[in-house]
Structures are given as structure tokens and as C-alpha cells.
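Got a structure here, written out as C-alpha cells. Questions coming.
Of the protein chains in this complex, all but one are displayed in their positions.
Right after this comes chain A.
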């Protein structure tokens, strides 16, 4: 029960509200100004410039391997740097974890460990062993602690740091050995669903996407958000850098994929079709960045010509939602995981 307002408090409250309203107006004005400034640089469309690029031929992409081993929905997968091994997680277990819905998993760069987590709000690292009898669960190391589900995790260029995103609206960078929080990233207004590290050797940035329809680019050193993009109409389920690191693609529940260029600071392409009405769960680029692969909730994979903006191919095969999609490190294939309990390798 609140105590009755004194006249001074009442005035203060009114003043605060006025200031808040005043600030909001200032913010709106700045937003409009920024949009205007950026629009001046929008002198042409990417697909127009790309008209002079030679068209791609017919593609023959097929399932080359089907991996059946999970007893439930496959939610996430990652490639090992050796280009041949993968780790995947599902609704029941990953590496004998005692909880359902393991939504994130990642391979360590050395190939000697995997990280995973989900509804347990944690990210744990498991060493890998060729010895089948070894009890890996006992050797697990709890690294990250969030206050809501873990949506994605990724090792930075070493086995020693992990970057995580969570339903609690934050991302965080952790030291694996000590479990210490090195940096946290605040700015999303809702669950963060995905992240991707910039491919640069020296870069210290990453991009995240969330249920607030925003994609944010972060400086890992300072924890600051350095760029933000908000053009999607629904949750952003997946973000992935273009191989040069100058742009990134996103996939959303609004059934579109989009390309954002960091130097132009705007969306430069949108990949959509009238007949595609189900959300995109996962996106990744081919090695040159010419193709964008999207896994969709309508069980298909759509392959897009990144420059021309057209769809190059639609791939059928999965019998339920495609929940995860990743191109192999050497670009020779991509792997998809699905709610139909299987993983497929396409080439």
C-alpha cells in the first residue's frame, strides 16, 4: 500500500514524467533524423547492381547422409573444425544431460570439447573422449549461468571463452576455466535467440538477434552495442555473418531472410516469396557468400542467390520443422537438424 503523496513528491513525479516524455520526444526526433540520413545513402538496390552478375546455373543438391540417432526433435548442431564431425542436441538429452530441450550446442575449436545448454539456464562444457565407457557427464563443467533458457552458445576463437545468449535478454562472454563472467551485453528488450561471431581474425565483435525483432552488433571489449537493425516483423531466430564480415543475414518468424550491411548501416536485401509463409529457423552462407541457405518451419530449405535476391532452389526431405542449419567449415556441405529426429547432410 503506497503512502499518500506529499505535495513535493507529487510535483517531483510530475516533473519526472515530463522529463521522460521530453526524452522520448527527443529520441523519436533523433530516430527520424537518423532514418533520413541513412535513406540518403540508399541510392540503389543490391539486386539492381547485381543484374550484371552472371546467373547461377541449375543446382543439384541432395541429401548425402541421413543421421538417425536422436529419439526426439533435433534442436541444434555444430560442425567440428575437422569438417567431418558434428555435435547435435535434441529435446531429450545431449551428452547425457538430465534435462529436456537442449537448445544450444557448439564444438570447441580444438575439437576436444563441446558446449551445450538449454532449459537449465546454463551452458556446460563437456570434454570429448574416444573412450565410450568414460562417464562424460561426470566431467562436465558448468560455465555460464543465465536467469532464463540458454538459446545459443559459441566458442570464440579458442577453447577458453564462450559467448552465450539467453531468454533473459542478455548475451555474455565467459572464461571457461574459471566460469567467470568476462563481459555482459545488455540492450535487447526481449529474449535473445541467436548470435554469431564476426569472422575476422582480429575482430572483437558479434551480432545477436532477438524476440524484440532487433539485430544488434556488439563490441566484445566494452560490452557496448555498436549498431542496431530493426526491420523484421517478428522474432529473429538466426543471424549469420557474410564471410567477409562486412554484412550479416538474419532469418525470422516473419518468413523472410534479410541482409544487413554494416558499412551502409542498413538492410540491403530481403529474401522472401508469397508462397513462403512459415518462419525461418536458421540461416547460413556458402563459402563465397553467393548462396544463403535457410531452414524453414515448413520442413524445407530454400536456397537464395544473395546478390540477385532470387530463390535458386527449394529442397524437400525433412518431415518436420528444420530447426538448425550449418554449412561445414570448408563449405563442401551443409547439415540440417529437424524436429523429425534426423540430421541430413546436403551437397
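Convention: contacts are C-beta pairs under 8 Å (C-beta built on N, C-alpha and C of every residue); 3 or more make two chains touch, one makes a residue touch a chain; residues count from 1.
Assume contacts and distances are computed from a predicted model.
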item	value
From "Aspartate aminotransferase", "Regulator of G-protein signaling 6 isoform X2", "mannitol dehydrogenase" or "Enoyl reductase (ER) domain-containing protein", the hidden chain's UniProt protein name	"Regulator of G-protein signaling 6 isoform X2"
Contact partner of the left-out chain, one of A:247, A:283 or A:343	A:247
Selected residue (touches chain absent from view) among A:6, A:58 or A:275	A:275
Residue numbers in chain A that touch the chain omitted from display	16, 19-20, 23-24, 26-27, 30-31, 33-34, 37-38, 41-46, 49-50, 53, 56, 59, 61, 64-65, 83-84, 101, 103, 119, 147-149, 151, 156-161, 167-169, 175-178, 180, 182, 189, 191, 193, 200-202, 204, 211, 221, 225, 227-228, 233-235, 242-244, 246-247, 253-255, 261, 263-266, 268, 273-275, 277-279, 286-291, 297-300, 306-307, 314, 316, 319-320, 330-333, 339-340, 345, 347
